[in-house]
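One protein chain omitted, others in place.
All chains are identified by letter, namely A and B, in their written order; residue positions are counted from 1 within each chain.
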Amino acid sequence: MWASFGFEFVNFYFIPGLVLGCIYALGAIGITLTFGILRFANFAHGEVMMTGAYFTWTISTLAGLWLGWSLHPLVAAIPAIFAAIGILMLIDRYFYKPFRNAPTIMVVMASFGMMLVVRSTVQFIWGPNQLTFVKGIDKPNEAVRQFTADLDLMILVPNKHFWIMAGTVIIMLCFTYLLERTRIGKAMRAVSDSPDLARVTGIDVEAVVRATWVVGGFCAVAAGVFLAMDIQFLETTMGFRMLLPMFAAAILGGIGRPFGAVFGGLIIGLAEELSAYPWIGDAPFISPGYKTGVAFTIMIIMLIVRPSGLFKGRTF
Amino acid sequence: MSDRQPILELRNLYAGYGETEILHDINMFVGSHEVVTIIGPNGAGKSTAIKAVLGLLNIRGGEIVLDSVEITNTPPEVAVTKGISYVPQTHNVFVNLSVQENLEMGAWTIRDGIEERLEAMYDLFPDLRDKRKQAAGSLSGGQRQMVAMAKALMVDSKVLLLDEPTAGLSPKYRGEIFETIQKINATGVPIFIVEQNAKQALGIANRGYVLVDGSNRYTGTGAELLADREVARMFLGGRD
Partner (left out) sequence: MDQLLGFFLYFLSLLTVGGIYALLALGLNVQWGFAGLFNVGIAGFAAVGAYTYALLTTDVSPFHMGGLGLPLAIGAIAAMLLSGAIAGVIGVICIRLRADYLAIATIGIAEIIKLFLKNQTELTNGPRGINKIPRAWEHFTEERFYTSAPMSWISDAAGWQAFFDSLPRWWWQPMFTLTILLVIFGVYILLERARLSPWGRMMTAIRENEHAAQAAGKDVTRRRIEAFILGAVIMGMAGALFAQHLRLIDPTNTFDPAKMTFLVWVMLIAGGSGNNRGAILGAFLIWTIWSGSELVINTSIEIIANYQDMFDVGVLRTRAGYLRMLLIGILLQFILQRYPSGILPESRPAAIGKQ
C-alpha cells in the first residue's frame, strides 16, 4: 500500500501541496487583513511578496560580494522585511490614504495601479530576466527520512520544504498570539469587525492600519521568500501569479478571518497539487498548465454558493 | 442647584447630513448629575442630536460645550478622549470579540487601571462577569446592550450618550436597562438618552426635551412632561 500508492502520493503530491499551501496561507493573511480592516481588495499584495524576495536576494548577494558572508535566505529576509514594510507604509501614506473617505473602489483602482508601478520598478531595477535564488538540488531532510524509513513510511522532505513548513508554523503561532493576546491585535480584530464602532469607541484606527501593513507586509515577505526558496529562482511575475490563489484562499476562508485565510491557503495549495495526481488512469487528473484554474474554480464556486466563506466572514 | 450645573450644552445648534439640514436651532443641556431624555416622533432628529454631539455629522451653526470647553465639530475619536461616551443604537458591540475584549477596547484611550475598571464594570453588570470569555455576538440583545454600556463606561465619562438603548428589547429587558441607567447615574455619570419608549424614559429622567421636526417643542421635568396633556396626546398615547 505505502510502496505502491502512499510513497508517491505523500512525497510528490501531498507535501508539495502543503508547502504551496503554507505560502498561500501567509500571503492570504495580508489580503484578508487589508480586506477586513481597510475594506479593499489589495491588488498590489502579490508585488509586495515579489519585492520582498528581490530584496532578500539583493541583501544576500551583497553580503556575499562585500563581506564574503553566505547568508541563509531566512536571515537575509529580516532586513528585507523592514524595507518592504517601509515601502508599504509609504505607499499607504501617498497612494491609499487619500482615498480613506472615498468610495472603496477608488482605492482598489489605486492598488491596481500600484501593482503595475511596483512591478515595473522592480523590472527596471533588476531587469526582466529570472535570477537564481538558491543553487543546486536540495537534499531530503536526513532525520525525517531515517525516522520515517524505520516506520516503513519513508517521507522525503527536502530541507527547503522543512524550513518553509516550520517557518510558517512559527509565524502562525506569533500571529495567533498577536491577535488574541495583545492590545493592538485585539484592536485589529475590532476594526475588522466594525470600523465605525471602533471609531466611536476611540480606537486609533490609523494605528491599527499601520499595524495591518506591518503584519501583512511581514507575512507577505515571508511568503515571497518561501516561494523563492521553493522554486529556487526569482521572476517579476511571481507575485502576480500568487495573487489569484491568495484571493481565492481569503474568500474561501471568509473575508476578515485570518485563520480562515490560512485554512483556505492550505486547501488551495493542496487542491492545486493534488489536481495533477493521476486519480484516474495514468495521466494527471488536470493538466499542470491549469493549476491556477483550480484556485479560480474554487473561488467562483464559493462566490456562487457561499460568498461569506467557510468561516462566516464578511460579505459586502 | 448643583444638579443643574450644565456639563453638556447644545447652543443654537444647526446640523444635518450632506445637503439636508435636520436640526434647526436646538438648545439643550445636561446637568452634572442628571438623566436627560430626548423624545419625539420618528424622524424628528433625536438620534441626529446625539450624533452631532459626538461629531459624526457636520455642524453648520451654533456650538457644543462640554464642561465649559467648546467641542463643536470634534471628530468622534477625539470626542471620546474628552470624556464623551457613546452607545450606538445598533451594532454597538464587537461581535467577534469576547465580552472582556470589548471592554478592553472601550479602554483604548487609557493605559492604567484597566483591571480595576473591569472589576467595577463587572460589579455594575454582574451578568457579564460569568460571560466575560464569551463572544459578544453570542449574547442576547439585552446583554449586548449591557456590554455596550460597560464598554462605553471604561473611560472616565463626563457624559454618557445612549441612542435608543431599549429599541427592539422585550419589556423585561427594557425594565432592566432603565434600572441599570439609574444605577449608572447614581455613580455620578450624567446621561443623555434618546428614547422611543417615552413614558418609561420620562419616568426615570430628571428632565426631558420633546423634539419635533428638528426643533425644540417642549421642555420640562420628567414629571411635568408626563402630566402635559399635549405631550401625552402626541407621544404617550398607546405606549406602555
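Keep in mind that, in the parts below, a residue touches a chain if its C-beta (ideal position, glycine included) is under 8 Å from a C-beta of that chain, and two chains touch if they have at least 3 such contacts.
All figures in this text were calculated on a predicted structure; none of them were measured in a lab.
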From the touch rule at the top of the page, work out which displayed chains the omitted chain touches.
-> A
Selected residue (touches chain absent from view) among A:Ala63, A:Val108, A:Val144 or A:Leu274 = A:Val108
Of the listed residues A:Tyr24, A:Phe40 or A:Tyr54, which contacts the missing chain in the full complex?
-> A:Phe40
Touch with the omitted chain, as defined above, among A:Arg119, A:Lys186 or A:Arg199 | A:Arg119
Which of A:Thr176, A:Gln232 or A:Thr292 touches the missing chain? It is A:Thr292
Residue ranges of chain A at the interface with the undisplayed chain | 35, 40-41, 43, 95, 98-99, 102-106, 108-110, 112-117, 119-121, 123-124, 127-128, 240, 243-244, 247, 251, 287, 289-290, 292-293, 296, 299-300, 303-304, 307, 315-316
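The definition used in the following text is that only the chains that are shown with their structure count from here on.
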Distance in whole angstrom between the CA centres of chain A and chain B is 44
Show which residues of chain B lie in contact with chain A when the two form their complex.
-> 54, 56, 76-77, 80-81, 86, 88, 91-97, 101, 104-106, 108-109, 151-152, 155
Chain A residues touching chain B - in the complex, by the definition given at the top = 183, 186-187, 189-190, 192-194, 196-205
